[in-house]
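Input: one structure, supplied below.
With one protein chain withheld, the remaining protein chains of the complex are depicted in position.
Showing chain A:
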Amino acid sequence: MIGIIDYNTGNLGSIKNMLDRLGFDNAIISDPAEIDQASKLILPGVGAFDVGMNSLQNGGWIAPLHKKVLKDKIPILGICLGMQLMTLQSEEGTGKGLGWINARTKKFNFADTTLKVPHMGWNLVRIQSPSPLQQELDKLDEIKFYFVHSYFVLPEDSSNTIYSCHYGQDFCAAFQAGNVMGVQFHPEKSHKFGLKLLNNFASL
């Protein structure tokens, strides 16, 4: 079962809908005690970094998540803020992140003022290091995902970047470090591209 973690941030229904459509057993998990039933996890999220970390903390998620991710090593996919929470820290907040990947979350800071922040809309991504999350997508001429974000993840080891995107600068659109995966875009809102990516994750 794929567990979608509900820690009071944002709309989880669309992720569930996509997994239902793809035919994978899944459930929205609102109680950390239920986390052991999951063989894979999705950590969604919209909003601010510290608010997200506080919600994980106050909901009692941190210890069970550490166990599942670091000890049991089950595959986990962070989406948008969920991806950023997996890093060590963020310029958006003062607290620590989950620290599952040696990476930091930075703010877009453009000299070119015609570039708007948040980076919002459909943008092209390019394959960097190989990952199972690229299956079938790698056959397409263009891979485009829907983004809404003002911060981005900068992995220490550039080989963790599996998709890159360009907006004012190249940035990491998706990373993989073993069982820990994160996507800055919203696969649940990215039509056929998003369906393929979620299918790849669910099939791991």
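Keep this in mind: a residue touches a chain if its C-beta (ideal position, glycine included) is under 8 Å from a C-beta of that chain, and two chains touch if they have at least 3 such contacts; residues count from 1.
Everything below uses one rule, namely that contacts and distances are computed from a predicted model.
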Chain not present in the shown complex, as UniProt names it (candidates "Amidohydrolase-related domain-containing protein", "Imidazole glycerol phosphate synthase subunit HisF", "ABC transporter permease" or "Phenylacetate-CoA oxygenase subunit PaaC"): "Imidazole glycerol phosphate synthase subunit HisF"
From A:I62, A:L88 or A:V117, residue that would touch the chain that is not displayed: A:V117
Residue in contact with the excluded chain [from A:L88, A:I127, A:V148 or A:A177]: A:V148
Chain A residues that touch the omitted chain in the full complex: 11, 13-14, 17-18, 21, 46-48, 113-114, 116-124, 142, 144, 146, 148-149, 166-167, 186, 188-191, 194-195
